[in-house]
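Of the protein chains in this complex, one is absent; all others appear in place.
A and B label the chains in the order they appear, each numbered from 1.
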Amino acid sequence: MSEVYSILREPLIGGNKTYNDVTNDVCSPLERKPTIAWWFAFTISFTMLIAGVISVTYLLTTGIGTWGLNNTIGWAFDITNFVFWIGIGHAGTLISAILFLFRQKWRTSVNRSAEAMTIFAVICAGIFPIIHMGRPWLAFFVIPYPNERGPLWVNFRSPLVWDMFAISTYFTISFVFWYVGLIPDLATIRDRAQSHFKRKIFGFLSFGWNGSNRTWSHYEKIYLLLAGLATPLVVSVHTIVSWDFATSVIPGWHTTIFPPYFVAGAVFSGFAMVLTLMLIVRKVLRFEEYITLHHVESMCKIIIATGGIVSMAYGTEYFIALYSGNEYEKFTFINRALGPYSWSYWIMVSCNVISPQLFWFRKIRRNVALVFLISIFINIGMWFERFVIITTSLTRDYLPASWDSYSPTSIEIATLVGSFGLFLTLFLLFARFLPMIAIGEVKGVLSYGRKNNGEHL
Amino acid sequence: MSRRLLVTVFEDELDIVNATRTARENRYNIVDVYTPFAVHGLDEAMGLKPSKLGWVCFALGLAGAVAKLWFQIWTSSQSWPVNVGGKPLSSVPAFVPVTFEIMVLFAGVGTVITFFALRKLFPGKKPHIVYEGATNNRFILVLEQSDAAFDLRNVRTMFEPFNLVAMEERIDKEKK
Partner (left out) sequence: MSEYHNVKFEREQETIPHRGIDRRDFLKLSGFTFAGALLGGCQAPKVDKAIPFLVKPEEITPGLSTFYATTCGGCNASCGIITKNRDGRPIKIEGNPSHPISQGGLCAVGQAHLLGLYDSHRLKNPTMLGKETVWNDIDSAIKNTLKEIQTNNGAVRFLSNTISSPTQRNTIAKFLSGFSNAQHIEYDALSVSAILDAHEKTHGTRVLPHYRFDKTEVIVSVDADFLGTWISPVEFTKDYHKGKILNGNNSKFSFHAQIEANVSLTGSNADKRISISPNAYKNFLYDLTTTIEGGKSSIAEVNELARKLLSAKGKSLVVCGVNDIELQLLSNYINHLLSNYGNTIDIETPSKQYRGNDTELQKLISEITEGKISALFIYNGNPLFDIPEGNALKKHIEAIPLSISFSERSDETSSATTFICPEHHSLESWNENEVRAGIYSLSQPVLQPLRNTRSLIESLNAWMDTPKTAYDAIRDEWKNSVFTMQKKENDFQKFWDKCVHDGFAEVESGKNTVQEFSKQSLQNISRSSETTAMALILYPKISIREGKHAHNPWLQELPDPITKIVWDNYVSLSKKTAEHLSVKENDVVEITAQISNERRTLKLPTHIQQGMCDNVVAVALGYGRKGTERFTNIGPEWFEAKPTVNQGELVGKNAAVFLQFVNGSISYNLLQCSVSKTKEQYRLAATQEYHSLQMPEHLVPAGSERRPIIQETTFGAYIQDNSAGSFSKHEYESIWPEEHQYNNHHWGMAIDLTKCTGCSGCVIGCQSENNIPCVGKDEIARNREMTWIRIDRYFQEEENTFSVAFQPMMCHHCNNAPCETVCPVLATVHNEEGLNQQIYNRCVGTRYCSNNCPYKVRRFNWFDYEHGDEMQKLVLNPDVVVRERGVMEKCSFCIQRIQEAKIIAKSNGVALKDGDIQPACQQSCPANAIVFGDMNDKNSELSKRMNDKRYYKVLEEVGTRPAVGYMTLVRNSDEVNNV
């Protein structure tokens, strides 16, 4: 078996795989019994989910008062979690859409699970704007539907309405994108399925896909179109989320640089989360040859880049505040760094500005354990970024008489834990029942960095 | 009516591309090519015209955007005008975000639906697999034996350089 490797590029997929190997490797986790590791992870995640369900039920039956909020601080954990999860989602779309447009072939090994992650993250995010309402049972009021009240419509000037449209669109498009990408693989699974039942299910889900190239050519087109649409969409979504704050009048919220700042932050946090998950997946599901150190490195590089933008934003924000000459603005930022919530500010800085700098070193980029650790740090840091922006700005705004402090209740913490529970549970189920890697796309790049002499058997 | 088809099977993307191109150069009537993944260069090898879905996408997006913008202006300034924060009844700049989202939604979802309709794909459709492995590691080129001149030997020799693995004749009952 003669294999000639390119001297320019190392192959994206290691271990000299054939098309058949790819199919087998990717499908095997679906066909073998779940491992102990999976059951262990699932039990933990599901328990977390239950904790969340209980706390939310209590919230809905008792009132928002069960959260630590007050007259001065109307939002804290709820919207922090919302923005955090939306941010997480963005990496998925970025990998699947933007890297696709940029023809980054390495994306193929991670885009499927990254997109799945997007969908689950958006689901987690979507919960918070609903449960944070005082009367969630009337949440449908934010939808402009014909009614007997005039008809009374909604306020299209409100960033919350923008959110509602942005999130739902984002979810729909991401889901469609993901599912369209999934169809050929579903067909693959269908055709190798042993059990009649499984064949039925996947037969149903795979839309009668038969690999016809006439279909492929349209397919490629819409994939490109979806990528083209998802790219501005993902930018718009976090821009709109940032407008929740940027359009307000509260010092620390009322900031014009929020849109780019938030988008960068989102990608930053998202990639951290992708890394966290991928590093586990490649170990547990033995995908080392598909998700190679090369992938890990590329993602680390993106983290350095976005992390740089985020750090830049922190600096700019500060400079503008002090330069503006606006008393309230100045104070807000000094208060962030030195006030009662300075601890959260410094957690944010050390996690988001300092820790990613380690990725400048190739050694660290290729050290899976370290990368994993840092990715966790970044996740924490980015959660705190949102907390700092939302909560500490509110605690001390214009009138000193209305200044106050905030501390979360057990319910709020349980809800946050619960959202992670939901996310992980969904992800584990996905890992169990659907191909974690885009079989079709990987096969497409199998020859990458490898002189192909047609000898595969 | 029924057709006599020739199913030829290959194992590599390059082979199938070249085989298809040669077949077309030799004026063979290509029914279709089945591949486990999107093989680049196959389209022009088959002589397929570039997909028109782009225009559909554009049209849908435009429609969505216009409709939504109109709806926002209508609801806020015609249907029930209210003074919100002293802003004008139709504060168009504030309507841009939602307009954009709806545009993307219409364009995206609309195009995908069109695609499914175009290729008659729908949940639970009975798949028609020409050759075992079509969705795994086999590349299948289907030719139509249209005229009497059609000679299997010529085909075999033509495909020789492309490591032909299998080849079989079929009578196609179903309506293509």
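Definition applied: a contact is a pair of C-beta atoms (placed from the backbone, for glycine too) under 8 Å apart; a residue touches a chain by one contact, two chains touch by 3 or more.
On a predicted model such as this, the values are computed, not experimentally measured, just so you know.
A.B. asks: Looking beyond the chains shown, say which of A:Leu69, A:Leu99, A:Ala121 or A:Ile167 touches the absent one.
C.D. replies: Touching the chain that is not displayed is residue A:Leu69.
A.B. asks: Looking at the whole complex, which of A:Val154, A:Ile173, A:Val310 or A:Ile389 touches the chain that is not displayed?
C.D. replies: Spelled out, the listed residue whose C-beta touches the missing chain is A:Val154.
A.B. asks: Would you write out the residues of subunit B that touch the absent chain, in ascending order?
C.D. replies: Per the touch rule, subunit B residues meeting the hidden chain are 82-89, 91.
A.B. asks: So which bits of subunit A touch the chain we can't see?
C.D. replies: Spelled out for subunit A, the touching residues are 62-66, 68-72, 74-75, 129, 132-136, 138-139, 141-142, 152-155, 157-161, 164, 244, 247-250, 322, 327-328, 330-331, 334-335, 338-339, 394, 397-405, 409-411.
Following the convention adopted for this analysis, only the chains that are shown with their structure count from here on.
A.B. asks: Rounded to the nearest whole Å, what is the centre-to-centre distance of subunit A and subunit B, using the mean of the C-alpha atoms as each centre?
C.D. replies: 29
A.B. asks: Using the touch definition up top, name the residues of subunit B that touch subunit A in the complex.
C.D. replies: 11-15, 32-40, 42-43, 46, 48, 50-51, 53-54, 57, 61, 71-72, 75-76, 79-80, 84-85, 87, 91, 94-95, 97-98, 100-102, 104-105, 107-109, 111-112, 115-116, 118-119, 121-130, 132-137, 140, 163
A.B. asks: Provide the residue numbers of subunit A that touch subunit B in the complex, in ascending order.
C.D. replies: Within the complex, subunit A contacts subunit B at residues 18-20, 23, 144, 150-157, 161-162, 165-166, 168-169, 172-173, 176-177, 180, 183-184, 187-188, 190-192, 203-222, 225-226, 229-230, 232-233, 236, 239-240, 243, 439-441, 443-444, 447, 452, 454, 456-457.
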